[in-house]
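Starting off with a structure, shown below.
Other chains dropped; remaining ones untouched in position.
Just so it is clear, A, B and C label the chains in written order, and each chain counts residues from 1 on its own.
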């Protein structure tokens, strides 16, 4: 899984009806220094993540791991809010 | 999922018969500044996307998420038109 | 799916017997300018592609989309010959 920050949202009215009721969040990949990678993704939110929050993102077939998300056409899923990242004995500022 | 723009089409007469009836669109990956990445893919269109439209593209096993697309030999699928991308409090020009 | 050109073949006598009867082609990834990427793959050919032809290549789990290819240990499959790539109103020379 990767670490990312929720930086925005997507507005879409013409879409596969399977996405109905899900928020489409833009997540930017973070590295362990607290800096940002260039990569960003659209992820579906399972746990109520809000703007600017640091989250854990699952990719690929693992997104189909529940009845709720199975067969929904999802390849990126927010499954946890990250409160702390501890590298060695240092805590990263989030 | 990633953000891309439909920039072209592919013409193919000799192909796996499972693709029959689907448009094969060339999609170029976009970043959240509205700029373009070098990567482009051929995607199957599920929602009537047209040239120059900004779309959401699903990759990998998640493309098999419906009866229509299951077992069709598809690893990239356009599942939504994107009307707006909002990053923080700024709307990206599309 | 990606665009590639068939640039060569692989000779292998010691191999998983499931590959028996399939050609193992070397495909180099093409970009939409008609130039080449550094990446190349070995792909199984489903549609009779020949040397120098431009093809569409499917990756990952989608390669298991038919009785013929299911459970064959294949992660890259040529499923179409590409006759034309049209980007905007320009046709790319192939």
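Definition applied: a residue touches a chain if its C-beta (ideal position, glycine included) is under 8 Å from a C-beta of that chain, and two chains touch if they have at least 3 such contacts.
As the structure is a computational prediction, the values presented were derived from the model and not from experiment.
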Given 3 visible subunits, total identical subunits the whole complex contains: 5
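As a working rule, only the chains that are shown with their structure count from here on.
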Smallest count of steps, each to a touching chain, taking chain A to chain C: 2
Per-chain CA centroid nearest to the all-protein CA mean: B
Fraction-based call for chain C against chain B, same above half, different below: different
Rotational angle, Cα trace of chain A fitted to chain B, multiple of 5°: 70
Centre distance in Å when chain A and chain C are each reduced to the mean of their C-alpha atoms: 32
For chain B paired with chain C, centre-to-centre distance based on mean C-alpha positions, whole Å: 20
Residue list for chain A, restricted to those that touch at least two other chains: 61
Of all residues in chain C, those that touch chain B in their complex: 1-3, 31-32, 46-48, 56, 58-63, 65-66, 77, 79-88
Residues of chain A touching chain B in the complex: 7-16, 18-19, 24, 26, 28, 38, 40-43, 51, 60-61, 63-64, 71-76
